[in-house]
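Of the protein chains in this complex, one is absent; all others appear in place.
We call the chains A, B and C, going by the order they appear; numbering starts again at 1 in every chain.
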Amino acid sequence: MSNHTLLANMKIGKVINKGVSSMADPKVYNTVEMQDRVDQYISQFKEGYFSPLSMLARFTEEIGELAREVNHVYGEKPKKTSEDDNTIEDELGDLLFVTISFANSLNIDISEAFNRAMSKFETRDKDRWTRKEQTEVEKDEQN
Amino acid sequence: MSNHTLLANMKIGKVINKGVSSMADPKVYNTVEMQDRVDQYISQFKEGYFSPLSMLARFTEEIGELAREVNHVYGEKPKKTSEDDNTIEDELGDLLFVTISFANSLNIDISEAFNRAMSKFETRDKDRWTRKEQTEVEKDEQN
Amino acid sequence: MSNHTLLANMKIGKVINKGVSSMADPKVYNTVEMQDRVDQYISQFKEGYFSPLSMLARFTEEIGELAREVNHVYGEKPKKTSEDDNTIEDELGDLLFVTISFANSLNIDISEAFNRAMSKFETRDKDRWTRKEQTEVEKDEQN
Partner (left out) sequence: MSNHTLLANMKIGKVINKGVSSMADPKVYNTVEMQDRVDQYISQFKEGYFSPLSMLARFTEEIGELAREVNHVYGEKPKKTSEDDNTIEDELGDLLFVTISFANSLNIDISEAFNRAMSKFETRDKDRWTRKEQTEVEKDEQN
């Protein structure tokens, strides 16, 4: 199954789940809502946003936790029984929180940063990988 | 100036920029659009998504590049003149791309991961920091 | 106090400690002994050394733990009371273990890797920073 299909299923799944109300929050966030929610959480506290170097250390800590989960599930390192039972989804969520906190603290717009990165990949790296033949693309889309 | 104010300015700036059409893409993305755009980019190529351990290595590489920028601007390490002239915004954009690629490859919904992380912080860590007095919150909101 | 002096004290402290036998192991290791001890530990187990990508994930995990300690002691992030009471020394020890494991698994000689890196810094980066005036160097050496 191609990733297109996976993503399509994910979206269909979302709609179905909405129907049965089985998910806690099937809301689709936009980046302004995400940046706002993080800001509201952090603005409650006197400490406010970390300084950039402290934020970076936090980032490094979180990617370390992601590494532990990934190595546990897909690599060769079993977890000790005393270790937390987090999931890769949890760790990606934490990383999103840190990314958005970092962006907020430096007044960076997530949508703009995303668009700039994507535009760069779509132009600069368009020949870095092996393009599928047209027929393969069509087949993927039919799946 | 509080972060609330920064964020407010950012949003106002956005609106003004929309008015004068000075920005390349003032669009606000939602997470489905972001996951789709990444998937469309990656699905062109035969290689497709990296395996989880290779994706993690890519993640580590990108946070290393963020670290270099942050250390250059806010820390003590000057760049060599031969080094790229990227910005922290560029590096955060690259990290978003990797985060979303990772999520796509594992069929994780970004909005859901974000919401779960935020709900955890809003409940579990609600007393981890020093809460502002009510009057401070009000002052912030007036700014 | 200059770092020269710190290091001198460290070495004196070592000698004194040897005298009173107060330390568990005042031994000075060389790199062959370190690579051997790691190899003896790992060779007991059927799993043996991790593959390079899994080793890298382990590395990322360990630097994340170092980041947590550093942010706790020198940054802005307090530890949760439930978190381990490790020290920066512990985390640097763990990182040495991973570095040496990585080197062993790829048949890399630590002394040679160290010497090559130092030779590069001593030549390539000799003018990257501000050299002390000669008199300052002499003062440092008198301390």
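Miscellaneous remarks
The rule is short, and it goes like this: a contact is a pair of C-beta atoms (placed from the backbone, for glycine too) under 8 Å apart; a residue touches a chain by one contact, two chains touch by 3 or more.
The structure displayed is predicted, hence computed values, not measured ones.
Within the full complex, the residue among B:Val70, B:Leu92 or B:Ile108 touching the omitted chain is B:Val70. Of A:Met34, A:Ala57 or A:Ile108, it is A:Ala57 that touches the chain left out of the display.
On the side of chain A, touch with the chain left out of the figure occurs at residues 53-54, 56-57, 60, 78, 80, 128. Although one chain is hidden here, its contacts on chain B can still be listed: residues 47, 50-51, 53-54, 57-58, 60-65, 67-68, 70-71, 75-77.
Residues of chain C that touch the chain left out of the display are 2-4, 6-7, 9-11, 14, 23-32, 34-39, 41-49, 51-53, 55-56, 59-60, 63, 66-67, 70-71, 73-75, 88-90, 92-97, 99, 102-122, 129-132, 136-137, 140.
We adopt the following convention: only the chains that are shown with their structure count from here on.
Viewed as a network of touching protein chains, the structure reduces to a complete graph with every chain in contact with every other.
Residue numbering at the chain B/chain C interface overlaps substantially, since over half of the positions present are found in both copies. Taking each chain's centre as the average of its CA atoms, chain B and chain C sit 32 Å apart. Measuring from the averaged C-alpha position of chain A to that of chain B gives a distance of 9 Å. Within chain A, the positions touching two or more other chains are listed as 47, 51, 53, 60, 63, 67, 70-71, 75.
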